[in-house]
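Below: one structure, written as structure tokens.
In this view, the complex is presented without one of its protein chains, the others remaining in place.
Moving on to subunit A:
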Amino acid sequence: MTSRKPILFRLMAPHIAPAILALVAAAALVPIANLAFPPDHALHVPTGTVVLVGKWLTYALLAVALDLVWGYCGILSLGHGAFFALGGYAMGMHLMREIGPRGVYGHPVLPDFMVFLDWEALPVAWWGFDVFAYAAFMALFVPGALAFVFGWLAFRSRVTGVYLSIITQAGTYALMLAFFRNELGFGGNNGLTDFKDVLGFSLQADTTRAALFALSALALAGGLLLAQAIVTSKFGLVLVAIRDAEARTRFLGWRVERFKLFVFVVSAMMAGLAGALYVPQVGIINPSEFSPANSIEAVIWVAVGGRGTLSGAALGAILVNWLESFLTGAYPEAWLFVLGFLFVVVTLFLPKGILGALRSLRGRRRAADPGKAPEKSPAGATQAAE
């Protein structure tokens, strides 16, 4: 696949097209199955399932965002959960403002926790969040801006590989500590919750939930298409070159840090969008979303599904979360054992993830397929040395 081929052809690559089709179908059919059929009908999908799978779809979008930087550019970010959480907070702030005077304390403007803390006026950071469009913009802008500043500093000074992973982790840890503070003005320990409605639609209503599900599915489809467009373009080939041999790419005259910065910012905004869709579905956002463990878990979704396959990352996120919700219900003790073994087994025996392994089995070898690159190329060694 090179950039010579028409864009539509590139986007409809064999491993992307079925995923897009499935997502669009789900976005159309699941709400119908949930709303149109009575609860005892065979085709009925319970609302609980809709919400749960909707949540997984936002996780899948986060995984695609992570795969874009890790799978195609070799940037193992252990702080992508922070972008997700920031997007979530932006949406959470809008939903808090939407509550208006219906809060427990009935204050016309201030959210409950501010009244509780005896605050007089709305902090500047909260201004404008009553407008949905502004909140939606901030859900993309804030993660993007953070990624820009962070990436600009880090990539320019050639912080790569392990070092980058560790400072991204330290960064999300610092954000978590900051958001835990009441003084920061985002609800402290408890975060933001008790949302009532979005754009006038009650968040408890089945229709709203079905609509959010459909939106999440479409957002994931959009994210997959965007990521696929990036990685199959000429730009994407440079990304892969950076992943496999950063120094060599630089010596060939490419401004490596600009490529990395661009893809890092796009990925962060994608994660922010995922977070913004996540919050109205689960009804709460709190600082534990910033915890480093969450970000690492997102990495394992990508690794399980297949690093550098995009649709594999989405698949991995859904599979791991399905396994989690099954196991924490059936065998709560076992979940961490299973997750732990999953990390070990996947890295040892399935370095290309489920999708990569399937593809190897079928013997399909494509020269430009990035899923194969890590083992053949000295990617790991280069990253360690840089």
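Here is the rule we go by: contacts are C-beta pairs under 8 Å (C-beta built on N, C-alpha and C of every residue); 3 or more make two chains touch, one makes a residue touch a chain; residues count from 1.
In this text, contacts and distances are computed from a predicted model.
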item	value
Listed names "NADH-quinone oxidoreductase subunit D", "Sulfate adenylyltransferase subunit 2", "Branched-chain amino acid ABC transporter permease" or "Acetyl-CoA acetyltransferase", with the criterion being the UniProt name of the chain not displayed	"Branched-chain amino acid ABC transporter permease"
Residue in contact with the excluded chain [from A:Ile7, A:Leu21, A:Ala125 or A:Ala174]	A:Ala174
Candidates A:Pro31, A:Pro143 or A:Gly161 - the one touching the absent chain	A:Gly161
For subunit A, the residues touching the chain missing from this view	76, 153-154, 156-163, 165-167, 169-171, 173-174, 177-178, 180-181, 292-293, 296, 299-300, 303, 333, 336-337, 339-344, 346-348, 351, 374, 380-381, 383-385
